[in-house]
Structures are given as C-alpha cells and as structure tokens.
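Let me begin by presenting the structure, written as structure tokens, before commenting on it.
Only one protein chain is missing; all other protein chains are in place.
Which chain is which? They are A and B, in the order written, and residues in each are numbered from 1.
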Amino acid sequence: MRGRKAINALVLTLSTVSAVIGLIFLFWILWTLASKGFDAISSKIFIYDTAPPGREESGLRNAIVGQLILVGVASGIGIPLGILAGTYLSEYGKNSKFANFIRDISDIMMSAPSIVIGAFVYAVLVAPVGHFNGWAGSAALAIMMIPIVLRTTDDMLNLVPTQLREAAYALGAPKYKVILQIVYRGAKAGIITGVLLSIARIAGETAPLLFTSFNNNFFTTDLNEAMPSLTVTMFNFATSPYEDWIDLGWAAAFILGSFVLGVNIIGRAIVKKKKG
Amino acid sequence: MHKVVDKGFEALAKLSAFFVLIVLAAIFWVLFKEAEPAIETFGLEFLTNQKWAPNLEIFGGAPAIFGSIVSTFLAMIIATPIAIGIAIFLTEIAFEKLKTPIGTAIEMLAAIPSIIYGMWGLFYFAPLMREWFGGNGLGLLTAAIVLSIMILPFMAAITRDSMNTTPHILKESAYALGATKWDVIKDVVIPYAKAGIIGSIILALGRAIGETMAVTFVMGNVHRIPKELTDPATSIPVTLANEFTEADSDLYYSSLFYLALILFVISFIVIAIAKFYFLKKSRSAK
Partner (left out) sequence: MVKRVALTAIATATFTLSLQAERISGAGASFPAPLYYDWAYDYHKATGKEVNYQSIGSGGGIKQVGSRIVDFGASDKPLKPKKLDKKRLYQFPAVIGSIVVVYNIPGIGDAELRLENKDIADIFMGKIRYWDDKAIAQDNPHLKLPHEKITVIHRSDGSGTTFNFSYFLSNVSEDWRNEIGVGKALSWPTGIGAKGNEGISNLLKQTPYSIGYVEYAYKKRNSFSAATIQTKNGKWVKPAEENFIAAAKYASWDPNKHFYQILALQPGDNSYPIVAATFILLPREKNETNKKVTAFFDWAFKNGDESAQRLGYIPLPQSTKDMIRAYWKKHNIDPSN
C-alpha cells in the first residue's frame, strides 16, 4: 500500500516537473521573441523597405505587404476549394469509399513536408514560367491549406443535426440551397475557426516560399514577380552577420508571431462565443 | 433550373474533392520524374553512399537520410516523455482552473512558426550547448533538442486530447474503489487511450521529420555521418533548403529531387501508419 502511494507521488511529481520544464522552455522562447521583437519594432519598419545593411532608411514594409498578399491569395484559392471539397465529403460522399479515400489522402497531405511541396511547385510553376513568382508561393501555401480547411469543414458539417436538413427538404428546397442556407449557417462558427487556424498555420511557413516566391528587396504587389515575405526575410536576415539585419529579423519574427497568435485567439474566441 | 444548379454545385464540390487527389498524385509523379536521372544513375546505392561531392558529380544520400532519421528519433525520445508528462499533468493533476489556460497556452505555442524556434536555437540555445557539451554548438544534438521543443506543444496537445477521450465514469469508479491517481492513469487512462496516444506521437514524428526551419539554423549543414552527437550533420529538408536553388548540374538537381522523394515517401508511410493503424478508432468514434 505504501509502495503504491510512493509510486503515485513519484509519477505525479515527474509529470509536474516535465510539464514545468516543457513550459519553461516554451515560455523562454516566447519571452525571447517578445523582448527582442519589441526592442526592434519601430515606426520605421512600416515605412521603409528592406535595405542594404547599415542604411538608415531600412524597414520591412515590402516584406509585410508581400506576406499579406501571398497569404491572401493562398487563402483566396485554398479556402473555397477546401470548403467545397469538405462539403462534398460531408453532404454527398458521406461514408462512401471515395469520400473516405479523400479523407485519408488529405490527412496525409496535411502532414506532408512543406519543403517538398516547395520543390514540387518550383518544378511545376517556376521552372516552366521562367521566373520566381508570387503565384507559385501562394500556390504552395494553398496546397498546404486545402487539406486543413477540407477536414474542418467536413467535421463541422457533420455536427449539423440531420433533422435540420430533413426539415428543409420537407419544404421542397433543392439540396444546394439546403447546404448553402441551412447547413453552412449551422456550421458557420466552426468553419470560420477552421479557416482562421489554417491561415495562421500557412502564414508561418518559410520552406515552401524559398524556391517559389523567392525574395525581393523592393516593394511589389505584382504576383508575376519574385515577392518578398516576412519568413524568407527572417531566414536571410537572421543568418546574416549584420546587427541591424538581425534586429529586423527579430522584428519580423515578432510581427509574424503576433499575427499568428492573434488569428488563433480570434478563431478560438469565435468557437467559444458560439458554445457559450 | 434548380436541378441544373443542384447538379452543378455537386459537380463543383466533387471536383474540389478530386483536386486533393490530383495534387497528391502530381506531387508523386513530378518528384519521381525529376528524380529519375539520379535514380537511374545511382539506383538504391544512393541510400547507402556517404559521399556527397557536387564538384565530382558524386551524390550519396546516406548522410542526409541518416541525419533526418536520427535527429527525429532523438527528438522523439526527448519530447515523448515530456509531452506525456504534460498531458497527464493537464488531464489528471492540474487544478480545474489551471487546465484550460495552460492547455490553451500550449495549443497556442503549437502555432508559433517553426522558424522562430530555429532563430532562438541559433542565437540562444547553440551557445549554451557549446558550453555544456563542447564542440561548436551546432550539430545533431542541438538540432534534435530544438526539434523536440518545437514539436512538444503539438504532441502534448494531441496526447492530452487522446487522454481526454477516457470516459469520466470509468475514472470515477476506479477512484471510488480506492485507486490512486497513478493507478487510474496506468490502469484506466493509458489502456483506454493507448492507440490514440501512440497515434499522436507518430503524427508528431511525421511533422518532425519534414521540418526544415527549426533545424536548418542549428544542424551544422555538412554531408557527413556524425561520429558524436555534438558533431554537425545534415538532414533531407536542410539539404534541400541549402542547395535546391543552386544545383547547377542536371544530376545534382535530380539528386535533390531523389532526396525529396525519399522524404515524401517516409513521411507518407509514417502518417499512414499513425492514421490507419492507431487513430482509426478515434475517427470512427466521431
């Protein structure tokens, strides 16, 4: 009996200690990000573009805008496709073999190495086109986004009670109308959260952009050109020897981290509000 | 009219679902096509050849494959107990009031972009490693530890979710019989959630093996199989990140795609095992 108690105490202590250790490391990283990032943030960052090391007028404007465009366009492609595909699985395919097969495949795609997707997109959308371009970067991000949106949509639509659909059918509504007006409405909060989380996920990706949207030292909104992004800028600046670039790298990390966390918090708040 | 729209909508939705399949097939096909010259030249010897000398047109994938597998394996060894510890802490030990905030915090940490872990590793953690273990601070072990910290929140969160599937009534009855918390964890929670826990861990493994940015800063970037844990190494994603844009000979370019194909196949298999073997139950439960 005593032994049991002792083991119990030991295991509980070990669990608590490991939790504390894990949390310490994680908060250490978060603290680094916050303090380094906060120090480096200034209004200059939003006014000026990336510049050679040592210049006064140096910022991240081009990278921030580029990142927004890349993620925005990826979302424009990925969200509708993901939602439609998820709708198919939940409303049409249901438990059919094909639907389950697609579910399995998108689970695999969800965890596919992002750098491999970058290499794939390089071969398909950069090499044949003849220059690095923003479209390719967005496409790579969209490929990562679709399975996430697909799976959440599928799950969320499944939660909508069948009676709702049946009631609408009974009134003679065609299926697409039922889906668009009844089912989507019922699952709205869940889908929006899923979409937001998927945006947060792809916004932090660097590897798929290295060979696709590449980088640009200038401000551009042209998706046919190489396009700067916060992540690739972070990679280049953090591995450089220049103090001012490294600081800008931390500032970029801070902006990106805040964006990702912010989107996450909004996403969670939506679900909570719905539940409450 | 409604009928046409109805059919159209269904077709559109089905096409979108098909798209996922097409993309996956296209990735496989393109990787294979681009890798073909290297596959024809080196065959399976590529997997065991340790020499990577682009100036001599010799390409062996062994160091990168070794680095990928070993760094992931080490990261799993470090992260798994801690993640399970956190999960136990969150499900069985923490006060009710702490469960949600800490749980949410961990989920949020899982969302932090991996490149930030890499930057932290380079500037803050590598110098410490140099002090603790000697060497130059960059290498296999540093990469494995940064990797383990990066996957920790993800792994802890999904492990906790698996543990949370244990019905309350089972736990309550065990406690009523005089079981300690450890008894409940050992005899009720873990047996009940075993498949889910293992599945979660393998899923985390799948994420770790394809990770680029958390490790490329700290791995040391050399095509050598390390003799010691503190020696520098490389992995498949790191090699791709470093060399993909500059492989100026066809064979070099193709060899990188060969590596990409290997990585894709490995992660495909890992995820398939996790999903179809261990996580089946949790899916049908939905």
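Criterion: contacts are C-beta pairs under 8 Å (C-beta built on N, C-alpha and C of every residue); 3 or more make two chains touch, one makes a residue touch a chain.
Bear in mind the structure is a predicted one, so any value in this text is a computation, not a measurement.
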- Task: Among B:Pro101, B:Pro127 or B:Pro191, choose the residue that contacts the chain missing from this document, as touch is defined above.
- Result: B:Pro127
- Task: Check the options A:Ala51, A:Val124 or A:Ile265 and report the residue that touches the missing chain.
- Result: A:Ala51
- Message: For a quick check of understanding: of B:Gly61, B:Gly103 or B:Gly137, which residue touches the chain that isn't displayed?
- Response: B:Gly137
- Message: Tell me which stretches of subunit A touch the chain missing from the display.
- Response: 51-55, 68-69, 72-73, 75-76, 79-80, 126-127, 130-132, 134, 192, 195-196, 199, 214-218, 220-226, 236, 239-242
- Task: With the missing chain put back, which residues of subunit B would touch it? List them for me.
- Result: 51-56, 58, 122-123, 126-127, 130, 136-139, 220-224, 232, 234, 242-243, 245-248, 253
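Assume only the chains that are shown with their structure count from here on.
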- Once you find the CA centre of subunit A and the CA centre of subunit B, what distance in Å lies between them? 17
- Note on the structure: Listed in rising order, subunit B residues that touch subunit A in their complex are 2-3, 5-6, 9-10, 12-21, 23-24, 26-27, 30-31, 34, 81-86, 88-90, 92-93, 102, 104-109, 111-120, 122-124, 149, 152-153, 156, 180-183, 185, 203, 206-207, 209-213, 217, 237, 240-241, 244-245, 256-257, 260, 263-264, 267-268, 271-272, 275-276, 286
- Item | Residue ranges of subunit A touching subunit B (in the complex, touch as defined) | 4-5, 7-8, 11-12, 14-19, 21-23, 25-26, 28-30, 32-33, 80-82, 84-85, 87-89, 91-93, 98-99, 101-102, 104-109, 111-120, 122-124, 143, 146-147, 150, 155, 158, 174-177, 179, 197, 200-201, 203-207, 210-211, 231, 234-235, 238-239, 246, 249-250, 253, 256-257, 260-261, 264-265, 268
